[in-house]
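See structure below.
Yeah, one chain of the complex is gone here, protein chain that is, but the others are all in their spots.
As written, the chains take the letters A, B and C, and residue 1 is the first residue of each chain.
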Amino acid sequence: MSMKDECGVFGVFGNKDAAKLCYLGLYALQHRGQESSGIVSSKDDKFYVVKDMGLVADVFDADSLAYLQGSNAVGHVRYSTTGSSNPNNIQPLYSKTSKGKFAIAHNGNLTNAYKLYHELKASGSLFQSTVDSEVILHLIAKSKSKSILQAVKDTLAEIEGAYSLAIMGEGFLIAARDPSGFRPLVLGKLKDSFIISSETCALDLIGAEYIREVAPSEIVLIDKDGIHSHQSTQKPKPSYCIFEHVYFSRPDSIVYGETVHRVRKEFGKILAEEYPVEADMVMAIPDSGNSAALGYAEASGIPFEIGMTRNHYVGRTFIQPSQQIRDFGVKVKLNPIREVLKGKDVIVVDDSLVRGTTAKQRVQAIRASGARSIHLRISSPPIRFPCHFGIDTPEQDKLIAYNKSVNEIKEFVGADSLGYLSLEGMLKAVKTIEPKKFCTACFSGNYPIKVENIGKYSLEGKNIEIYDQKKRKKQTK
Amino acid sequence: MSMKDECGVFGVFGNKDAAKLCYLGLYALQHRGQESSGIVSSKDDKFYVVKDMGLVADVFDADSLAYLQGSNAVGHVRYSTTGSSNPNNIQPLYSKTSKGKFAIAHNGNLTNAYKLYHELKASGSLFQSTVDSEVILHLIAKSKSKSILQAVKDTLAEIEGAYSLAIMGEGFLIAARDPSGFRPLVLGKLKDSFIISSETCALDLIGAEYIREVAPSEIVLIDKDGIHSHQSTQKPKPSYCIFEHVYFSRPDSIVYGETVHRVRKEFGKILAEEYPVEADMVMAIPDSGNSAALGYAEASGIPFEIGMTRNHYVGRTFIQPSQQIRDFGVKVKLNPIREVLKGKDVIVVDDSLVRGTTAKQRVQAIRASGARSIHLRISSPPIRFPCHFGIDTPEQDKLIAYNKSVNEIKEFVGADSLGYLSLEGMLKAVKTIEPKKFCTACFSGNYPIKVENIGKYSLEGKNIEIYDQKKRKKQTK
Amino acid sequence: MSMKDECGVFGVFGNKDAAKLCYLGLYALQHRGQESSGIVSSKDDKFYVVKDMGLVADVFDADSLAYLQGSNAVGHVRYSTTGSSNPNNIQPLYSKTSKGKFAIAHNGNLTNAYKLYHELKASGSLFQSTVDSEVILHLIAKSKSKSILQAVKDTLAEIEGAYSLAIMGEGFLIAARDPSGFRPLVLGKLKDSFIISSETCALDLIGAEYIREVAPSEIVLIDKDGIHSHQSTQKPKPSYCIFEHVYFSRPDSIVYGETVHRVRKEFGKILAEEYPVEADMVMAIPDSGNSAALGYAEASGIPFEIGMTRNHYVGRTFIQPSQQIRDFGVKVKLNPIREVLKGKDVIVVDDSLVRGTTAKQRVQAIRASGARSIHLRISSPPIRFPCHFGIDTPEQDKLIAYNKSVNEIKEFVGADSLGYLSLEGMLKAVKTIEPKKFCTACFSGNYPIKVENIGKYSLEGKNIEIYDQKKRKKQTK
Partner (left out) sequence: MSMKDECGVFGVFGNKDAAKLCYLGLYALQHRGQESSGIVSSKDDKFYVVKDMGLVADVFDADSLAYLQGSNAVGHVRYSTTGSSNPNNIQPLYSKTSKGKFAIAHNGNLTNAYKLYHELKASGSLFQSTVDSEVILHLIAKSKSKSILQAVKDTLAEIEGAYSLAIMGEGFLIAARDPSGFRPLVLGKLKDSFIISSETCALDLIGAEYIREVAPSEIVLIDKDGIHSHQSTQKPKPSYCIFEHVYFSRPDSIVYGETVHRVRKEFGKILAEEYPVEADMVMAIPDSGNSAALGYAEASGIPFEIGMTRNHYVGRTFIQPSQQIRDFGVKVKLNPIREVLKGKDVIVVDDSLVRGTTAKQRVQAIRASGARSIHLRISSPPIRFPCHFGIDTPEQDKLIAYNKSVNEIKEFVGADSLGYLSLEGMLKAVKTIEPKKFCTACFSGNYPIKVENIGKYSLEGKNIEIYDQKKRKKQTK
């Protein structure tokens, strides 16, 4: 896999441990972004900011958490696209405005950001970052409405695309989701305090109760009087990202009303029906393929085995930005177990295939460990189109399925057979959401909303470059 | 689990990428020690040293690896006991001696170190570190023998206890193992170069071929003429650590001639025979219980399920030294999947139980996620005795099985039933080694060699304390 | 002395070594601000930013200078007031605007910043920093004029107070100075490239030729066609800061047309005439009193001696922010030479007296080293009023001369006699500028322009606080 989610957002209202809870929440959401981490807390009308490049565990410590006073907080983890590893882009973004201080955490991509950016600049706005999210901050500040709620509504009326937002102001917290509901966003409760989170796994970690999802087009305002649901001026037209179930969300999260592990296991079962094969064992590419492999094994009756072990001291492959290190990372991360594979016909299950290069290396490694035949099964359809709603896909011509037929892909990765879960199969695995309410654009090319200025989510990012003193240390030469 | 292996050792002879291979080897051995990392390389009669507190990935980078010139290298990862987090103790230790320069990497504990330390001091030796391993360096330097080989033999004749050693001198590399062979040590080959490693998983990573184990009492001298096997003056009396199969070694390593995963799976199968129970599913505590759980499921016919998911951005629980953080670590590391557990009778398999506190928290978490009944199965016998041969066990009265019966333990952890694999069951699972050749002291109290001055492996460690500038930053207050 | 200048600015146009020259320029201007350092360079329409808390020598190295591409650059060193040690406040400030990218470096204080800040916020502007300088960036962005020059004129028409500015845009560099010309600003030339600098000592270091001062109300636009002088819409009314001659500027700089060392020596000569005394020797408080002491010795015929030596490894007293460390700094910085002082009647010359506490410690130390009598001579008048034009003075009631008569001050510091240079004496020492063209507000209370909202140069600085990861390390507990 090498598609990257862009963010995880988290917010706490009304808890004296707000910053610490936010820290734990981001810890649980770390899989959604590993480049930068940040928390802004507030106490009365004071805001406190700790942000830096790096993992949650590296950015925060006892000192910096103690610094983050107050009972409200918003936090953010981020994976960035190439070229914008810019300290100014670390979220939450914050500012003093005519409506008081604001801090925002955003997951998604605004599809009309570039246009809005130019309009705002023309009216005299200064831009500090190169992320589309800054547009939101400006629009709130520019709104003529005096009420915060109305200013947010005005803002949401202007922006298009994908946004799951946590917005902290002086004395309130707002959760908002775009009309399509592309990216997940849930509400939780911890005693008297309220929580906003990208996924429920972060609620579990802090012992909070899962209330419900924020609905498409919903604006949830949380203040000292409790939780208030409002509607944006835009009509909801659900188009949930199915890829959250395929790969992004953690298997223990409940997404769109269903536990991800269950859905993935179902993907595996249907895949076993669609692409059966005789074999000695079913193995997963750990851990992304675990749930689907278990489902495949159950449905096929072929024993589940552990064919590769993980080195626990390595993160996801894509943490390291340069290709050279990434190759090393693949090698270091997973080791086949010869004893298990030797002379066996092996079914290997993984969640998706993007460029195909990693899969090729893994197939090679498994074969080199003595497998007699390798039957690769992918628990999602071929990815043929880029995402414009919050996932960082490679350029279209880097997508192996855009260029090659399934048979050609099989040849490329070196498998004896290859089967992809069908789009229909995938959609029927989810029980809670009807198929048409999913965005399947990366598989089907059916984009639920019109996309202008493709690739312009970054606001002239290459034109102001900020030196990252920490990064230098680790650079290869 | 909270027993800690003390070290991983790695050595390379005759490869122009010696330091880089050593780095990769240590990466693969990181599970054997996470406190400090070090490599000493040599080029002709020059030695180059890079050592620091921290994980392999933190201590080394492109700069420092380029600094490590030459075609020979030894490396070490270490987990230290409380109180000796001393930068001087980071291995490999090295020195200039009358026999040239030496660097040594040691896995194990010398049981007569304290006595030798006092004798050496009395004869005028200066001690820099507080690790027993420094004794070895002094003894080599003090040996009257002119031949290096003989000096090493003289040294091994003096020391007692557990040692798997990689010793680099000017133009040679030595691997040596104590007569009991407590800790593993293997030889590998990569083209024309030779490798020493604690485990075979490190050979796999660098693409080296596994030759064989270093035998108990064997001294393997590697120089430009190749590999030469010698015997120490002490008769081999094999007493291999069975705990390497239970927990320490990676499942993909071949230890004492067998793949760890296979042995662990066999543990699970025998456990299923010894402690059967009716249930809806078998789950592992991931990842330490994975292999045994799979074996249990296979033997019992009860489906294997994933009942907990790991957060991939956390390391093993015991990386964090303070109790407060450890508790947080347990919570952050594994999350139960409610959807899977709800209303189920669940068999939970883990590798071992030390203090019982972690198990208790996990049983609680699984029950809180809706499991109807929880049947805890441990794929090793109760741990009742401390190890003196290279594993850092808690004090005896902290071992739950020293204080409580199995039934009391069951009550303590809150399980509905509890079954431990029997000692006989455990030993019969290993096919390649006969039962009497294993050290089972931590289970049985039968120490294969006499142990003097228990707890004195640290050489007055508390009397010279060195400030660790890096550690300060992360301290909690 | 404990008055602090707030900034040094530097700019380079049209030199391929722009960033390196800027670095050297800031090095030479380091005495004007030690808290933070920054450079923004530009190459075509790309801007590159390196900024951080700390001295020039700490913030920049070969890597970061190489990062700063292009042939134009602006740089800034800064001393900040209490409470605003905020990473967001490090200058140069920069932004993308409707008129392209801008970076500005500002020395001075805007006296109507607070009012403008509220107006701008009300119109939807977002504020990131808490420095008054940010207002300038917003005003340029908001200007309706399409021409850059006109936009700058519009902006200068709005702001009041003290500003010596270096503004870099895409393809041009602007130097501008307020109508009073409070703070210095000079133009230089290095081959085909142009330089802007707070002082000429920075021109000397890089081998540039001193052209002239930027005049009050002048806007100097430098682009590929050369240097163009324009006038702001505000009439020049020179009111140069005399304190630059007393203390701030380096003795080797030419300020307002005269070398500072010469002026200071003249201060000393006039002081000798105004406050003569019989004594064995004249000594300076090194190095701030050196020039005046030499003048006093010359005029009086009393031998100049070295009565105290500096520890070269300590910076100015006020580098360390906390009072506790400052006391240590005084003690560590200067050591009296007993051999020189023993039994002598000593004239001690320093440049100014602010709170009087440092002078008191020094008088004590000189007396403890055996001086028979101590005659303190100050080469400027008593400071009785705060500055609002770019110098960070203590609150008025902390100024010793606000509270005490000269005789009381003499008692307080423990000197045998005390003489201050008279205002008339000071003004007549400067040959190039007529007395009425100097701002003497800190001595006389005659503020040349009306000052609103005193103390509001910081824009609600305490309400968003940003954690400074570097600072933590050095904090005392």
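We take it that contacts are C-beta pairs under 8 Å (C-beta built on N, C-alpha and C of every residue); 3 or more make two chains touch, one makes a residue touch a chain.
Just so it is clear, the structure is predicted and the values come from calculations on it, not from any experiment.
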Touch with the omitted chain, as defined above, among C:Y275, C:F304 or C:F389: C:F304
Contact with the hidden chain (one of C:V9, C:L24 or C:I285): C:L24
Full-complex contact with the absent chain, from C:A122, C:A157 or C:V332: C:V332
Missing-chain contacts mapped onto chain C: 24, 27-28, 30-31, 34, 55-57, 61-63, 66, 201, 204-205, 250-252, 254, 259, 261-262, 287, 290-291, 294, 298, 303-306, 308-316, 331-332, 335-340, 473-477
For chain B, the residues touching the chain missing from this view: 45-50, 52, 63-64, 67-68, 94-98, 101, 121-128, 137-138, 141-143, 459-460, 462-467, 469, 472
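Everything that follows uses one rule, which is that only the chains that are shown with their structure count from here on.
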Chain centroid nearest the full-protein CA centroid: A
Distance between chain centroids, defined by C-alpha means - chain A, chain C (Å): 49
Distance from chain B to chain A - Cα centre to Cα centre, in angstrom: 36
Sequence positions of chain A contacting 2 or more other chains: 63
